[in-house]
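In this view, the complex is presented without one of its protein chains, the others remaining in place.
On to chain A.
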Amino acid sequence: MNRRGLPARVWKERSAYVFLLPGMVIFSVFTLAALVFAVYLTFHRWSIIEPDKPFVGLDNYRDMMHDERFVESVLNTVYFSGASVPLSMVTGLLLALLVNLPLRMRGLFRAAFYLPVVTPFVVSAILWKWLYNSDYGLFNYYLLQAHIIDDPLLWLSDKNIAMPAVILMSVWAGAGFSMVVYLAGLQAIPQELYEAARIDGAGAWHRLRYVTIPMLRPTTLFLLVMGIISSLQVFTQIFVMTNGGPVNRTTTMVYYMYLWAFKYFDMGYASTLAFALFLMLLVFTALQLRLARRGAVA
């Protein structure tokens, strides 16, 4: 049956191609063509305001290697991911363990912890920007009241506190997602394992340490990969809360790319920066997949 000619088979299944057409057109233009165009841009000095868009070979890549602000943006991004991902996951796991207990109001608690996840990110960022306000913000007010600090903190304009402040807000906004995913993972653990552990005399801590956490390994890995990939692309909080400041301390890779593309209008260099991000994401995804495979074998 498969011996029939290719044109005949294509004709017979023509409706499938028709169904795929709208999707394929959009995909070809805004993903495939865009990707090729992005590569093309990195080899050009492409300013929207200048008519000349000369080919510059590897200049953009060379510039990037020697760009101190770029290196700084990478470090800032790594700092953000390195802190916000584990913190969101640990918080999420803790919340999941708590709201998985047989409580009457657990549905209410789950909703409460998940609410920040469904709140538009811009709204959360605006809200937290106010909470961090050094003169009128709630953080300073209550910390001063409790005599934990003696002078108001300049949350978003102190170069050492700005990034931790953004991280704290991001953990608040993202922990609920980890919670829900962990909940699904928890509910998939067979109860017999806990019973067996109990018969063997394992206390609550040991059951958590030797049953729950190992059984949640795939969930943890999934959250880790997703978390790293999305946190490396952090932008909205930075744009709204700090504008990359103070003194570039919160300028992340995507924010830096935004500056080059839409403030300095150098699309070529901005595309090169985007590829640096792409490369970092690839490294992390590959690393994580390898870890997963090794974990599955062992």
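Observations
Criterion: a residue touches a chain if its C-beta (ideal position, glycine included) is under 8 Å from a C-beta of that chain, and two chains touch if they have at least 3 such contacts; residues count from 1.
Throughout what follows, contacts and distances are computed from a predicted model.
Between the listed names "Two-component system response regulator BtsR", "Carbohydrate ABC transporter membrane protein 2 (CUT1 family)", "ECF RNA polymerase sigma factor SigW" or "Transport permease protein", the UniProt record for the complex's undisplayed chain reads "Carbohydrate ABC transporter membrane protein 2 (CUT1 family)". Considering the full assembly, A:F37 is the residue among A:F37, A:F55 or A:Y264 that touches the omitted chain.
Checked against the hidden chain, the listed residues A:Y61, A:Y79, A:Y194 or A:Y210 yield one contact partner: A:Y194.
Contacts to the hidden chain, counted on chain A, fall at residues 6, 9-10, 13, 15-17, 19-20, 22-24, 26-27, 29-35, 37-38, 41, 48, 95, 98-99, 101-103, 107, 109, 111-116, 118-131, 136, 138, 141, 172, 176-177, 180-181, 183-184, 188, 191, 194, 198, 219, 222, 226, 229, 233, 235-236, 239-240, 243, 254, 257-258, 261-262, 267, 270-271, 274-275, 277-278, 281-282, 285.
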